[in-house]
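Below is one structure, written out as structure tokens, with a few remarks after it.
Only one protein chain is missing; all other protein chains are in place.
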Amino acid sequence: MSEAGGIAVVGARALRKEYGRDAGLVRAVDGVDLDVAAGETLAVMGPSGCGKSTLLHLLGGLDRPTSGELWLAGQRIDQLGERALARLRREAVGFVFQAFHLMDELTAAENVELPALLAGVPPRKARRRATGLLEQVGLADRAGFLPSALSGGQRQRVAVARALANEPLVVLADEPTGNLDSEATLDVLRLFDSLHTAGQTLVIVTHDARIAATADRLISMRDGAFIDQTLLTGGSAGNLGSLAGLEG
Amino acid sequence: MQQEVVLALLAKEPSHGYELRTRLRQALGPVGDAMNAGQIYVTLTRLEKAGLVTSEPSAGGADRPDRKVYALTPAGQQRVAGWLTEVSWPKPDLAEFHLKLVAAAAAGLADPIAIVDTQRRELLRRLRDAQRAALSEPARSVAGLLLEGIVLRLQADLRWLEACERTWTTRRDDHE
Partner (left out) sequence: MGRVLLSRTVLVGRLAGRDLRYRPAQAAALLLVIAAATATLTLGLALHGVTSQPYQRTRAATNGPDVVAYLPVMHRPGHGSSPPAQAAAALTQAAGVTGHSGPYPLVGAVLRARGAAAPAQAEGRSQAPAPVDQPKLTAGRWVRPGGVVIERTFAGALGVGVGDRITLNGRPFTVAGIAVTAASPPYPNLCYTSGGGCHASPPDQGQHSVATSIGLIWITAPEAGRLATAADPVTSYVLNLKLSDPARAGAFARRYDAATPGRHPFGPVSVTAWPGIAAADGLLVQDEQSVLSPGAWLACLLAVASVAVLAGGRMAERTRRVGLLKAVGSTPGLVAAVLLAENLILALAAAAAGLLAGWLAAPLITNPGAGLVGSPGAPSLTLPAAGLVVAVALAVALAATFVPAVRAARTSTVSALADAARPPRRRARLIALSARLPVPLLLGLRLTARRPRRAVLTAASVAITATGVVAVLTFHATAGQKAFGGSGGLANPVYDRDEQMLAVLTIVLVTLAVLNVIVTAWATVLDARHSAALARALGATPQQVSAGVSAAQVLPALPGALLGIPLGIGLFAAASGAGTRVLAIPPAWWLAAAVLGTLAAVAGLAAIPARIGGRRPAAAILQSELA
């Protein structure tokens, strides 16, 4: 399942993640090969328990694979120590979670600048960058609000802004609209679309087809392995009118 | 084009043919772009024959259908009123696809899972197009609403296709 042409930002070879032993052995990720090109938006879909979230955690350095190779920007990352992984997480990867995972006691702006401060960016510069990112996601007027004062969709947009704080190579999103209502989902959808247009590499795990439809490529996963790939660029456009029930 | 829709468009006031078409396209947005131009005039003619609308040539005097002025007859008004209170919903059309899968599996002609996958791909592409169009509409536009409906329907259909894939895969695994 490799993508010819384009420099691979993220790569995996024979990636495996297992839990438990003997009778209780669970193969969450079972021999995955993957390449994500720069600027590409990749969607991974599958039923719950298929291992797509685990795969994303592995790609983002949140968890270690049992075996296999993981590459990020040409560097092998599956054997890195905890400190190096931490650096990876703040400089190369931006993560967006289903549960947002904002720090409740920090304002939106402080949440967004957190990775920058961790990376050693001077506080004022970090704040400027955070304000700019909040503008980008349309929440400039909520910069000083605590997460408890924000709606779910707004919180997720803050989380996306946070993921972008250090200009990561790839943004990984794990069911980003899982906890959102339809209106908030649309907002996030628009945001991901604009990110895609801006050339950001995205890997999105979702079971919402609408999110998946924003991607260039869609991979279906089941029982820890890839089973299908769909290219969404090109192909038949179809008659919108007929979709709506208008006799053509 | 459903007859009642055209009737309803005339309910406010008598209109020219081209006015009707314009209003229709406004309401449908991008979905209406591909609509056949002459479709509406065919419908108007049928309605006239059925006695639900009347037509008059416009001041210009030409007999072109888009220049005629159409108006509702009392019968037409009644029809519209009735239509508005009707509670019906577009029929889903799943049976055909479902039977396609069953037949393919029974006859061994094709792999039902492959059929499902192909259909899924197609629907995903359509979903992508519809969603693109929906996102480029301004927020809360009426036309955008229609597009959102298309998107949501496609999403629902895709969900069903995922279920189909799961079930047919399980059946295959059980048989093996």
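The letters A and B name the chains in turn, as written, and every chain counts its residues from 1.
Assume contacts are C-beta pairs under 8 Å (C-beta built on N, C-alpha and C of every residue); 3 or more make two chains touch, one makes a residue touch a chain.
Source: prediction; values computed, not measured.
Touch, as defined at the top, links the missing chain to these shown chains in the whole complex: A.
Here the missing chain is touched by one residue of A:E105, A:E167 or A:D181, and it is A:E105. Along chain A, the points of touch with the absent chain fall at residues 57, 60, 62-64, 82-83, 86-91, 95, 97, 99, 101, 103-106, 110, 114-123, 126, 162, 166, 179.
Assume only the chains that are shown with their structure count from here on.
Separating the centre of chain A from that of chain B, both taken as means of CA atoms, is a distance of 35 Å.
Chain contact summary for the complex, chain A toward chain B: residues 47, 189-190, 193, 208-210, 212-214, 218, 228, 230, 232, 235-241, 243-248. Remark: chain B residues 1, 28, 30-36, 39, 90, 117, 120-122, 124-131, 133, 135, 146-147, 149-151, 153-155, 158-159, 162, 166 touch chain A in the complex.
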